[in-house]
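Let me begin by handing over the structure; questions about it come next.
Shown here: the complex without one of its protein chains, the others still in place.
Then we have chain A:
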Amino acid sequence: MRTTATMALAVALSIGGGFLDCGSARAQGSPGDDADKTLEKYRAMISDPMSNPGYLAVDAGEALWSMPRGTKNASLETCDLGEGPGKLDGAYAKMPRYFADTDRVMDAESRILWCMETIQGFDTTAIRKKPFASSGGNPATEIEALVAFVANRSNGHVYAAKMEHPKEREMVALGEALFFRRASVNDFSCQTCHGQEGQRIRLQKLPHFDTPRDAQATMGSWPTYRVSQASLRTMQHRLWDCYWQMRMPDVGYTSDVTIALTAYLTKKAEGGKIEVPSIKR
């Protein structure tokens, strides 16, 4: 098993530096094809949960979930993610969703934080200030690990976020407006990169969210272990990273902007299967 992991990482590193290597390998037609095939081979090789470092976060999250902690010395085992207290299986597949107790549409991350505050008595200010692990092989933060664990318990489920409640519908509409909202020094919106089918940025393929299989493959594979960052990453991080690339200031963690975009994209991914944590470039 260890050999597989080492080989996988070696391939990963060579792919990570691929932009430089590709310059010397002149190819006719579509230069992305070879990289795609290599990446596909690599993904197949590390689809084994025992060699995907993202599963370290799942294990850490499982321990955090059941451990009595916080000022109330309670575990998260009574946390209601929408399917009832403590019911985890398939819960992630129905998020974001409306919660009557907060009168808010919440994604997995904001809901887990809310449980930490109300059930365990945590002050989550510090977590919200630094929710993501620094790149470079650092262990997942508490919230990243918890999200990885919760999301993993929806493996094999299909996305079934109905978005029927008026507040859910409002979030989907808000997400759509934000998807097209252009701003900052490059006039970018999400649509700039994700508005056409089959496009690449440099050699990187871009998902097109009006194409159901693209939307499903994307939304069904987060959280993911990102090899280029050597870290487990959640959808909140993906959106923060997109806005960073769009030359926007840091988007508010678990803000309505991030939850609305997640709701909009999840709606597009309806019927797609969840297999997480995946592993990506």
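Throughout what follows, a residue touches a chain if its C-beta (ideal position, glycine included) is under 8 Å from a C-beta of that chain, and two chains touch if they have at least 3 such contacts; residues count from 1.
What we mean here is this: contacts and distances are computed from a predicted model.
Asks: Considering only the chain that is not displayed, what protein name does its UniProt record carry among "Formate dehydrogenase subunit gamma", "NADH-quinone oxidoreductase subunit NuoF", "Ascorbate-specific PTS system EIIC component" or "Sulfur oxidation c-type cytochrome SoxX"?
Replies: "Sulfur oxidation c-type cytochrome SoxX"
Asks: Which residue from A:L64, A:A140 or A:C193 sits in contact with the chain not drawn here?
Replies: A:C193
Asks: For chain A, which residues touch the unseen chain?
Replies: 19, 22-23, 25-27, 31, 169-170, 172-178, 180-189, 191-193, 195-196, 198-204, 206, 210, 244-245, 247-252, 255-258, 260, 264
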